[in-house]
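Here's a slice of the assembly, chains where they normally sit.
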Amino acid sequence: MLSFTCDYTQGAHPAILERLIATNLQQEPGYGEDVFTASAREKIRAACACPGADVYLLVGGTQTNSTIIASLLHDVEGAVAVETGHIAVHEAGAVEYTGHKVLTLPPHQGKMDASELKACLERFYADASFEHMVFPGLVYLSFPTEYGTLYSKAELKAIREVCRAYDLPLFVDGARLGYGLMSPACDVTLEELAGLCDVFTIGGTKVGALCGEAVVFTGGAPKHFFTIVKQHGALLAKGRLLGIQFDTLFTDGLYFEIARNAIDRAMELKALFLSKGYELFLDSPTNQQFILLTKEAAAALEGKVAYEVWEYMPDGRAVTRFATSWATTPEQISALAALLP
Amino acid sequence: MLSFTCDYTQGAHPAILERLIATNLQQEPGYGEDVFTASAREKIRAACACPGADVYLLVGGTQTNSTIIASLLHDVEGAVAVETGHIAVHEAGAVEYTGHKVLTLPPHQGKMDASELKACLERFYADASFEHMVFPGLVYLSFPTEYGTLYSKAELKAIREVCRAYDLPLFVDGARLGYGLMSPACDVTLEELAGLCDVFTIGGTKVGALCGEAVVFTGGAPKHFFTIVKQHGALLAKGRLLGIQFDTLFTDGLYFEIARNAIDRAMELKALFLSKGYELFLDSPTNQQFILLTKEAAAALEGKVAYEVWEYMPDGRAVTRFATSWATTPEQISALAALLP
C-alpha cells in the first residue's frame, strides 16, 4: 500500500544508519557529553549563524515542546498559541500537565496574526482583574504550521515586535522546519529565523532521523536546563544516538537537501491533484497537502493509497492530508497518479 | 582509553543495526502501531509467560519510571522506595514533578526489607493523623538494585505479600533486568518475576539497544495509559525504532545471551581485583562491580582506564564502580589486568 499518511512512516536517511554502524563501538560518555553531540551542536550553531546559542538534543516533539515551555514560563504564565497549534490540541495536555495554560488566538490557515496578538495583550493588561488571570508568558508558533502554511519574514517580524514590546519570548516549533525552509514560498533563511526568535526547534523525526529534535536557545538556555530536561524524562542516556543523527544531518547540508526532496514531491502531488480537477482545502507551500477528496476518489483509492482524513465538508468531500517526506520517491507520485480518478 | 564508567558507552548490538537497515524503507504507522512493535509485544508476553500482559515501549528510564508511577498513583499517594532508589535520588525529582512524594525506607545494600516495609505501613495506618499524610500508593524496587545487588525469590515473595496485604501495586524497575536474570546468583526467572509484580520494565538502553524500556503491566495497563504516555512526552512518533529493537532482542534469546556476556566479564573483573588484593565495597553478583581503590591504584589507572567514583572511605580509598556491558570484551578485561598494579 502506498502511504502518504504522514512524514514519519519510514526509518532514517541511510547516511544516518551508516554513521551509527561506523561509530557503534566507540566508547563515549552518556547524556549528551559525547563527541558527536558536541560536533552537532557546533554545526547547528554555525548553520544558524548563532555562535552564542545553546543547543540541546531531545527525543520527541511533544516532550520538547512541553520541556521548553515549562523552562520559560513563570508559574502563573501561559503559552499563547493559535487554537490549532500542536500544543493546544494534539499533545494530550502535556503543557497543562506541567501546570501551564495554553492561551489561544484564532488561527488563520494555522497562523497567528500579529495584530490579533497585540490586541489580545492590550486587552489583557487593560483588564482591571488581570492579576486574577493567567499571564501571557511566551508566544508559540509552528513553522510550518499544522496546516503546512508558512509565515513570511514580515509576519514573523511583526510578531517578534509585539513579543519584544511585551517582553515575551518567542518560541518557534520547527518539527517540520526543513520542509518550511526549503519551500519555494519561504522568504526567511535559517539564520534569519534564528535572529527572530528566542528559541526554536529543528525537527529531526520528520526530516530524516529516527528520532530527535534539536532545541536552539538563540540567546542562551534558561537556568538549569539540563536538569529540567532530565526531570521531564527527556534526557537520553545514549545521547550519541541524537548527536550522530544531527551531526550527519548538518554535514554538507544533508538536512536541507532531503527536505527539498519532500517539497519537490509535494509540489508534484499538488499539481497532480489540481490537474485532475481536485480542489485544495488550502494552498500549502510545504510537504503537507490538503486536498478535498470526493467520495468517488476515496473509493478508488481505498486499500491502495493511505492518507489522513481531517474532517468533512458540508458537501460530503473529505478534507484529507497527503504528506510527502525526505523518502518519498517520484515513483510513488507516479503510482498515485495512476490510481487517482 | 578503556572505559568501565557505565553500561551505555557504546551503540547497539549489531543485530539491531542490521535490522534497522533491512526494514528502513518499509512504511509503517507511527506511535507503536507498527508491525515490529506488535511482534515485540508478542515475544515479550511469551518470554514472560504472561499472555494477558499489556506491553508498552518507551524511550528512557527516568521517563518510564515517572510515567508508570504517575499512572498508578492516586493524587494523595506516593511511591515507597529505598533511600538509594533511582527515583529517590538520580531522576531530578521527576516523580515529584508529577505531584507525588517518594516515601523512603533504609536500604540494605540497595535493597528494601520486607519487614521494614510492613512496619512502615503498620505505623502509617496506626497514626491518628494519617489522613493528613501522603498515603503509600505503590512499592518501587530495582532489580538489580543501584548497587548491583539482587533480591532472592524469597525476598521478592515477602515484599509481594506485604504489598498484597495493603493492596499496593509492586513495580520492579528492570533498567538492568537482563544483567540480573543472567547472574549466577539469581534464583528467579523472568516468568517468576512477572508473576510476582504488577508492572516491571525490561531495560533496553543498558542491555544492547540504542534506547528503549519495555513496560510490562502483568495484569493489564491503567486506564488511558497510551494517552498518559503521550502526555508525559514519552510517545515516540517512529515507534518502529523501539519495536525493531525489542523484537530483535527477544528473538532467539538475544537479550539474555548478550546480558550473560556482561556477567561473565564482570565476574572476570571481580576475580581480577580480588586476585590482586583489592577489597570489594560490596559483593555484587551483576554487571556493576564496586571496588575499593587505593590512591596508588587510582594513580596507575589515571588517563588509561575510566570508571566512576561514588564516594570516599574514611581511609581515603575510593568507592568505585566498574560496569561491564553486553559489549565488553575479554580483551578489555585483559587490558585492565595489564594496567592494574
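Each chain gets a letter, A and B, in the order it is written, and its residues are counted from 1.
The working rule: a residue touches a chain if its C-beta (ideal position, glycine included) is under 8 Å from a C-beta of that chain, and two chains touch if they have at least 3 such contacts.
Remember, it's a predicted structure, so these values are computed and weren't measured experimentally.
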May I ask how many copies the whole complex comprises, since the file places only 2 of them?
4
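What we mean here is this: only the chains that are shown with their structure count from here on.
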Through what angle, to the nearest 5 degrees, does chain A rotate to match chain B on its C-alpha atoms?
180
Rounded Å distance, chain A centre to chain B centre (Cα mean):
33
Give every residue of chain A touching chain B within the complex, in rising order.
1, 3, 5-6, 8-12, 14, 17, 20-21, 23-30, 59-64, 66-67, 91-94, 97-98, 205-206, 210-211, 227-228, 230-238, 240-241, 327
